[in-house]
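A protein chain is absent from this complex, but the other protein chains hold their places.
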């Protein structure tokens, strides 16, 4: 069992079964298939609103496509300094937008706060031809430190951004984990709070390769532009039915939230266990399926001796990620190993 | 049974089975998994050479990534006027290269000939700062008209291009069909003939979504650049093992060529049948799994009455595509319907 | 005296005088100076309409900026195969637009005709996500062969383009020569005929470095976008007053048309003279200040012996360009040398 990343985990068998069921007969290509249509209908129910979407096969693609229909190349995206879009996507947002600037902002636990956002909005004017104006606020939920923005935080920040004319993007690679942790309504955490576009990731939550860029009503008119960019970037798969099938099974009967809740519970168990180990402290609140722990060298050595790989984060702490498949005994094994 | 495109077909069950087998335990992400390594080893055997590769999930992505490591944005790609990269990828090559120019050239049956290439090479100089110089020759095999370039044709054209310092790309979305039709050695049709990079497509040949950009030894040093671009374009999938698994099953025991040979045989049967229908003529030689037939209105009406969809090509003929799953009775059903 | 290009000529002294007069006191930067405002007012009179504009210092910059506010990167520009934007600007349009495609069309004497345009408009659909749709028709007036589009030709082609939703750009690097030759109203040859944006060049007509991108009322709302791109491309000069001063003096009392008419008269004299030389034929009609002549080897040798450089064009003929400074005796000297 690996705690290195939720991308090293296999897929939930129900998703593979759904793909196998989809594997019969001719189907329209490029997302015009019947399963894709059903997934859209289902997401409309889940988010209690009309919406449009395209599928992709990576979170990087989803984020970059989302930003590319919100931010012209001569404008900027405000984001946290540790945001995945800024640190871990090799400039995909810059590539897809045609050279937009990402303005990195500071904030505890990888979360932006209102004061910092206000200062940034003032610092970067929007009426001066020489300066790159901000066009988008991007929030990651969960953040890169495993913390969540709750409905109130999202509303406050998105409200400030919108008041200045910015669009709001949410990187939801672990949106299910945020939602399961916050126990709130998906609509409240997104469009009702001012989010225009959601990158909804299923891959880390149990899919093989399934992500969606969801346009809420405020920006549904950009569907045409989004599809053009999806095609132009090679992300309009000929046999899209297999991505749609993954989503259908993932969303079926609340499976997506169940799997996320399980991963979160395993992370909570892990955090509690590690916090009880002498010398170990938690670097960030644990709001989802990620634990960031400061590990004394002795603990690091014990884990290494037990053959348990851990990943040191840029802040010096160690990131441990649980997933839909993590078992309580895997967690306990790690905690016991840490305890020595 | 649809003859509209080989992208409307389902995947071969063996590939889904392979994905299911791959769905166990933790695996390294982003292409560093064991299955990816095995596929590379297998392709080295098949092509009788060292090589490097990355996987993608669409032919558009493969072509655009391939061109992006061969052609700077200030240079040009010579290709046939009907090439997929020019006509059907919404400017993906231009996007990935940063604005390279595609120079469309004429040629019968969507094939370039030596005379036209020679004229183009002369027309676009490479030592003049004001003019966009050609940096790449791109050949599609099968072409967009379903014809094949044989080893000699590839050698001639690639040799001319290389003599002028151009790199040579082959769009092999239907490479298996070309190979099965020509009954030649994969090495002879590619790197031994002067091809630097091959976009090898499995999707149309029976995969769900599996393509590869193969760098032959002459350009293997561009692997680093290719991976950067793959990541930057959102095509470095976290759980790449599932794409690799498709390739492994597709290449296993010559399955890829068997499936292609079957599709080709069905196309030959279809061509022969249609050619016997009064008023029907073939627009292009049938070298693979595509038939382009000129259909009198009466025949079009009969097919429509039988509920058989056909796709009119830009040259006025109708394109009929077979695939790994097409049955002889499907073909005969269509021919009978056409005959009235 | 050189006939190689009108870019090798010096500037008209009146323009340098105007720059010297402008060289006093503090002036607002970046185009917000008083002279720029006066030039805009003067151009409104000349074109009998409201308009907006920005200055640049090269025709390549003007064309690329103009196209960049008319053509998104996922769309295409229809132009003649010999257009300067396609052949002589090292992909500047592709660079400024973010990867738009230039679709080269054939036509006698570097002029497009209605039949070819109609076929191209049909060939490249605008409602299909896979295909790059045309967004702009670009006409060069004078063309690269020195021919002019008269008002009727422009109206016909622009009308067809607009009916399909395309914008119309005119590359007017030698617009003054076209206008002086056609003896028509500048408004009739541009916005009244359906031209949305004019690249108006003064450099070849007697300036040091002065070009303008003129937005006619149909696209005046793109001024903001144009200024952003002008800045972003490094073409918003700090001390713009000196470019404006050139334009002011060039347009003063009809000087621009006088200088063009003189250059045209010299070209006519040259064409007449050369046509009388045995073995010499004209390759294209002479509508402005360029003569394209087919020269037998003997004539080429005579010119070379006389130390007169000539420039062989891609069609095999030789291009001879006159300018505001060309004297009748220079022309006669060349003709006499050709005659031997």
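Order as written gives the chain letters A, B and C; numbering starts at 1 within each chain.
By definition in this document, a contact is a pair of C-beta atoms (placed from the backbone, for glycine too) under 8 Å apart; a residue touches a chain by one contact, two chains touch by 3 or more.
Please read these numbers as outputs of a predicted model, since none were measured by experiment.
The missing chain, though absent from the display, is touched by one residue of A:17, A:108 or A:123; that residue is A:123.
Screening C:103, C:121, C:195 or C:228 for touch with the missing chain picks out C:228. Among C:35, C:51 or C:64, only C:64 touches the chain that is left out of the view. Checked against the full complex, the candidates C:209, C:223 or C:265 give a single residue touching the omitted chain, namely C:209. In the full complex, subunit A contacts the hidden chain through residues 73-74, 87-91, 94-95, 97-102, 104, 123, 129-132, 314. Where subunit B meets the chain that is not shown, the touching residues are 30, 73-74, 98, 129-130, 227-229, 231-232, 236. Hidden from this view is one chain, which touches subunit C at 1-2, 4-5, 7-11, 13, 16, 19-20, 22-30, 56-62, 64-65, 89-92, 95, 203-204, 208-209, 228, 231-239, 242-243.
Heads up, the rule we're going with is that only the chains that are shown with their structure count from here on.
Chains A-B form the pair with the most C-beta pairs in contact. We define each chain's centre as the mean of its Cα atoms; on that basis subunit B and subunit C are separated by 42 Å. In this assembly, the C-alpha centroid of subunit A lies 34 Å from the C-alpha centroid of subunit B. The residues of subunit C that reach two or more other chains are 73-74, 98, 129-130, listed in rising order.
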